[in-house]
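One protein chain is absent from this view; the other protein chains keep their places.
Right, subunit A next:
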Amino acid sequence: MIKVEKLKKSFGANEVLKDINASIKQQEVVVVIGPSGSGKSTFLRCLNLLESITGGHVFIEGIDITAKTTDINKIRAEVGMVFQQFNLFPHKTVLDNIMLSPIKVKKIDPAKAKEKALELLRKVGLEEKADAFPDSLSGGQKQRVAIARALAMEPKIMLFDEPTSALDPEMVGEVLEVMKQLAKEGMTMVVVTHEMGFAREVGDRVLFMDGGYIVEENVPHELFDNPQHERTKAFLSKVL
């Protein structure tokens, strides 16, 4: 589904991703962990070209997204992204946040888009907030709307960049619950998170990144209980 080959990314002289190779299968939930500044967000953002790639290739369903001929807007429409800071559109209601892209990008009939948006709101438990503005929602509610908004484009892959890190602790659960549900339904997901419980329970595989490389990857219980690399051990001893 996603194949990453020799991915490199530099910001000026700062080489953040040095040589990333990974492949993610359909319906797989891959959790990315690693210390701050190790390049996790950058890696995720390269997968939908929010960052331009310095070297290497990213294939999504066999299409090289770095190729000049690739219509990146079309790729992005199929790869949903959820941000740490939610990034809801504050000037639009919850419903409009969700409906906007299906209507403008996919040219879906507004009545159908609305029906779909309401269905997604029901799914994330926020149907009664359809006409509210984002500012009136709690953090957990905002993030659930953001997930619904990404899902409205019917993506094949969902990317999550620390979706619960900006939340008050009591709201983390409701967001993780929605994500678990999505995983159960077979969504392909790449999740950067510090929620090790989630990684263990939902993740099919965990990638540990450090210094611009994927240092170690394994199924969750192996990686957490039996890490092979010193750096993985050092990191886990700090966070677990």
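Just a few scattered comments:
Throughout what follows, contacts are C-beta pairs under 8 Å (C-beta built on N, C-alpha and C of every residue); 3 or more make two chains touch, one makes a residue touch a chain; residues count from 1.
Assume contacts and distances are computed from a predicted model.
This figure omits one chain of the complex; the name its UniProt record holds, of "Glutamine ABC transporter permease", "NADH-quinone oxidoreductase subunit C", "Polysulfide reductase" or "ABC-type sugar transport system ATPase subunit", is "Glutamine ABC transporter permease". Contact with the undisplayed chain is limited, among A:6, A:25 or A:104, to A:104.
Touching the chain that is not shown, out of A:2, A:17, A:137 or A:153: A:153 (per the contact rule at the top). Across A:85, A:136 or A:181, the residue that sits in touch with the chain not pictured is A:85. Only one residue from A:1, A:50 or A:118 touches the chain missing from this view: A:50.
By the touch criterion stated above, the residues of subunit A touching the omitted chain are 48, 50, 73-74, 76-81, 83, 85, 87-91, 100-101, 104-106, 146, 149-150, 153.
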